[in-house]
Every structure is written in C-alpha cells, then in structure tokens.
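With one protein chain withheld, the remaining protein chains of the complex are depicted in position.
Then we have subunit A:
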Amino acid sequence: MKRSHIFSVVLFILVLAAWELTVKLRDIPELILPKPTVIVENLYRNIMSGYLLDHAKVTLIEILGGFFIGAVLGIGLGFLVSRSTFLKEVLHPYIIASQAMPKLALAPLLTLWFGYGLMPKIVITALISFFPLFESTVAGLSYVDKDKLALFRSLRATRYQILMKLRLPIALPYLMSGLRVAIVLSVVGAAVSEFIGANQGLGAVITTAMGMMDTPLMFSAFILLTLIGILFYQMIAIIESSFLKKYYFSRRNDD
C-alpha cells in the first residue's frame, strides 16, 4: 500500500472519530445527526433483515436499465450525428438547450405519464445518462488528426476503415469518460426520481425514513447509494486500465 493510501484511511478514521465525539459531547439529538456507530449498527441490521437489499435491488434495476438505454441511445445517436456535419449543425441548438435543461425536474411529469412503477425512473435515468454519452461520442468521433487521416487516405483506406481503425480508437478515451460521468449521474437520477412517487427503492427509503424521523436509516440508504456509485465507477475504471490502456498512450514530444 502506498503512503498516501495509508493517510487516506487514517483521515477517514479521524473524521469519523471527531464526528462521534462531537455528537456525544454536545449531546446532539439523533434526529439531527446520529453517531457513526449508530448508523453502522442501523445499516448492518437493515441489510441483515433484507429490508435495504430489497430496495437496493429495485434501485439497481433502475440504474442499470436507465444507464443501458441511455448509453445505447447516446452512443448510437452520437455515432450517427458525428457522421454528418449538417446534422450536427441542425441539432446544435437543441443539444445546448437540453444540456441546460434540469432533467430531474421532469420527474413529476414523467410520473404523471408513466405511473408509479419502474418506468418513469428508468426514463429519467436514461435521459440523464444519455447526454454525457451523446456529447462525448460526438466530440470524440469528430476529432480529426489531419496527419493520421492523410496516412489512412494515402493507404487507400475506406470510410468504414477510417471510422473503425482511426476515429474509434481516438474516441475511446472520450467515450469512457462519458461512461464514467453517466454511471454516476444514473445513480443520482434513480435516487432522485424515487423521491417523487415511489414506494420502492433506496430513494423511497430515504423519503419514508424522513417521514418517520428515522435519520439513521436515511444515512444507511445514502451510504448504500454511495457504495453503488463507487462500485460502478470503479468497474469502468478497471475495464479502462485493464483492456483499454493503450488508447491513452500519446506520443511524448521530447526527444
């Protein structure tokens, strides 16, 4: 383990200890801020009883379903749009507008349309993960390296070969960073859309716990959501570092 890692862990323990002590010494009510030990106990109990896991399962389905649909549409449409300068220009104002649009604010409307089931949550999550992927695909595939393009042309490469063997490898790092942003946003999207009209999922657990003034449970659900986010983010990072490393190489300029 690196020295910096050890310090990270030490810092984490210090913060928790300070938290625990402050709550104890100042006698802060559990409703406002529970002690870390209380939260851990709550988390353990609710995981063991299966309560949190059942809800986590629902949220996971929303995250993965939404992320998958958003990714397929975002990358697919990004692919198509990047092929045509005309299309890019036509769609440009809409892309800007939709970036500025707070997608989460659509949740009530979508609930109205699709009811209280999984559907509106998956739609929101898909919408939220669509944009970063769409953007990074368009940006990555539109990037032209003139010299490399001339090389491919001089070797009589077809348009398809140029796409697959030149543009795609160059776009891969962009795509992966789009995926990383999208997966994190998917977790946010699923949780927040559950705040509005849901009786299942970790977001719903948070609102229910709020109603019952069960602050430790709110923390437990929050921690699980965070862990899910970290897990997915790390999965993408691992895919990158174990299979795609070479696409991050760039020629150093000093000789």
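Here are some notes:
As a convention for this text, a residue touches a chain if its C-beta (ideal position, glycine included) is under 8 Å from a C-beta of that chain, and two chains touch if they have at least 3 such contacts; residues count from 1.
Operating definition for what follows: contacts and distances are computed from a predicted model.
Taken from the listed names "Lactate utilization protein B", "ABC transporter ATP-binding protein", "Cell division protein FtsX" or "Xanthine dehydrogenase", the protein name that UniProt assigns to the chain not shown is "ABC transporter ATP-binding protein". Looking at A:10, A:53, A:109 or A:150, the residue that reaches the missing chain in the full complex is A:150.
For subunit A, the residues touching the chain absent from view are 147-148, 150-157, 161, 165-166, 169, 246-247, 249-252, 255.
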